[in-house]
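One chain of protein is taken out of this complex; the other chains stay put.
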Amino acid sequence: MEQTRPALSPVPVVHLRGAVALLGRFPALAGVDLDIEARRIVLLRGANGAGKTTLLRTLAGLVPVAGGEAVVLGVDLVADPRAVRHRVGLLGHATGLYDELTVGDNVRFWARAAGADPADVERALTRLGLDGRLRTVAVGRLSAGQRRRTSLACLIARRPELWLLDEPHAGLDQEGRDLVDTLVREAVAAGATVVLSSHELDRSLQLADSVITVAGGVVRPDPSPAPGANDGDAR
Amino acid sequence: MTTQLDAAPEGLDSTGSRGTRVLGVLAIVGLAALALFGLVLSPPDASQGEVVRILYVHVPSATFAYIGCFLTTIGSAMFLWRRSAWWELVAYASAEIATVFTAIVLVTGMIWGRPTWGVFWVWDARLTSTAMLLLLLLGYLAVRRLPADHDVRTKRSAIIGLLLVPNVIIVRQSVQWWRTLHQKPTLLANGVGAKIEGLMLFSLFIGFIAIGLVFAWLLIHRFRLAWLEDQLDDAGLDAAIAERRSEGEPS
Amino acid sequence: MIRDALLIAGKDLRLELRSRVALNQVLPFALLVLVLFAFALDPDKSVLTQATPGLYWIAVLFSALLALQRSFAIEATDGNRDALRLSGLDPAGIFLGKVMAVSAQLLVLEALLGVGVAVLYTSRIEGWILLAVTSVVATASIAAAGTLYGVLAAGLRVRETLLPLLLLPVLAPVLIGSTRAFEAALNGSPSEGWPWVGLMSIFASLYVVAGIFGFGPLLEES
Partner (left out) sequence: MSGNWGYVVAAWVIVFGGLGTYSVRTILRGRSISKQVPPEKRRWS
């Protein structure tokens, strides 16, 4: 699709060397080395508090890189973390939706903010099954799973080049999880790259083509590499 | 990096240095001279009497309170523009000192006003805008001292510091217009602007020098204190990173 | 920038239309303040009529504090700040949009409050042009300074107490200016009011510029 950069770009989508990210004074990332090539689906795994969420937020340009190198989609995050933001889609624990507005209003607002086509809004709503009655319901009245779907609709309407999904399966029913996997595969087929963290290991291992273990704020060599594993350098 | 080559000799654990000690002695000498000239040698004023002696400390304090505000705004601007942590500390240190000076100015102004006007407080333009200045400075300090992330505190307080002088100018202007609409001219004619000369002028001059020395001495010490506080915040980052990495060490 | 501002303003106003917080809570609060003034000051003497401009603007100022708190409360969830930063919206546009939305709500509130004052305090209303221009300029000043200081206080545990401390001293010139200009208009001597409008215009411009440049760095903190 048109949103991808030149296909054979020599620059990997993600390139981190010794990246440090601080939350206050706590080094949530303590020197991460990581390379991710385009059109990969990479699964992050690790215990709670290992640094998965911070890694995803750092890749989105939301957490400043306090040390080391970090280049995402060709943008140097140390120099200008803002430049990458409109090109990534982050699905986090918090939805970022306005409770008082309807599903349709929310998706339209965030999509227009990113400069998306109105047709993409309709397509996203339809794709997530939100085009019917739910469209005019205020987000505050939705179930957790329906909010998740709304967030996903906002995300796909923006057509990001890099998808960063933090526990995308959480709170969804079977059908919803299947839908997430389908959307991820479609996005990669269209040229995007996906990094996700999940506790649904069985499901995610089928989906991902590399697995990366995060522990203690760094990337560990994987003890049991998945097929085509793109494990980060050990430190 | 953290190896200590030499242990600090006892007695060096302070924000003092040879320069500040010299400055401190000069400031004390200046204050003594100010007391001599201001309280003993200079004559009482023809119209104000002995009360004029308050002005020898009041007026210089007001001047340096304003200088402190200017430093805060300049420091905040340099911090926002050049990311200069040094200037940020200058802004913080001078804001705190300016707050102390402004409080002194307000209280001495009220004490001066009691015998001069017969009341402690009148809604005089100068007095009112000084009170507003104190509130603005307290707002800056409240944000700078928030129990929040260092980055959050410095950035937010710098924006307030940047707007400090523009705010003071607008507040002064509005208060001035406000009072001149309902002017009671006798109040202002008796004010600080009255002409002074001779030993009285010299005493005021000594006052500027002495208070200026105190201001400079305080600024250096307060700056170093703020710098130490920052160092304390930064200390241990390397250790924290090492500790963080060891969390994930396979056991 | 303007496109982003309109998008944000539209979103905030739509949110207000759906939630009606300003209409159902802030407006009654403002009217309540007017009634409380009548309790505090003897309504039979002419104090209320004489003090109408000041009481009116005090009521507006306190209501503006509530409106501003509300304006930032809707962006207060953590996901929201992230979403705004990821959205690609120009921070200056976000600032202007917030200012526009707050201004629009305050102008409606001021109009209704004006009716309230005329009825409750039986004040005679004259000098329409000066009154209208003063309201617009003062509202822009309050909204611009309030939005900038609102984001300074946003995301902090102490925001409810910090915002009034930061904002009210700064808005003192606006209170003085709008009150004097209203007095001039009601006394039939509008020429005394225009310099105040000029001063408030400078104030509003200062804060719009400061907000356009300052909003980006402030939004950046994680």
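Which chain is which? They are A, B and C, in the order written, and residues in each are numbered from 1.
We adopt the following convention: contacts are C-beta pairs under 8 Å (C-beta built on N, C-alpha and C of every residue); 3 or more make two chains touch, one makes a residue touch a chain.
These numbers come from a predicted model, not from an experiment.
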Quiz prompt | Visible chains that the absent chain touches, using the contact criterion stated earlier | solution = B
Self-check item: Residue in contact with the excluded chain [from B:Ile67, B:Val100 or B:Ala216]
Solution: B:Val100
Quiz item: At which residues does chain B meet the chain that is not included here?
Solution: 2, 4-8, 12-17, 19-20, 31, 35, 38-39, 44, 48-51, 53-54, 57-58, 61, 97, 100, 103-104, 107-108, 111-112, 114-115, 214, 217-218, 221-222, 224-225, 228-229, 231-232, 235
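Here is the rule we go by: only the chains that are shown with their structure count from here on.
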Quiz item: Looking at mean CA positions, which chain is nearest the middle of everything shown?
Solution: C
Practice problem: Determine the centre-to-centre distance between chain B and chain C, using the mean Cα coordinates as centres, and give it in whole Å. | Solution: 32
Quiz prompt | Inter-chain centre distance, chain A versus chain C - centres from mean C-alpha coordinates, in Å | solution = 39
Quiz item: For chain B, what residues touch not just one other chain but two or more?
Solution: 149
Quiz item: Considering chain C alone, which of its residues make contact with at least two other chains?
Solution: 220
Practice problem: Would you pull the chain C residues touching chain A in the complex into a rising list? | Solution: 4, 7, 11, 14-15, 18-19, 74, 77-80, 82-83, 85-89, 220, 222
Quiz prompt | Contact set on chain B toward chain C in their complex | solution = 80, 132, 135-136, 138-139, 142-143, 146, 148-149, 151-152, 155-156, 159-160, 162-163, 166-167, 170-171, 173-175, 177-178, 181
Quiz item: In the complex of these two chains, what residues of chain B are touching chain A?
Solution: 149, 233, 236-237, 240-242, 244-250
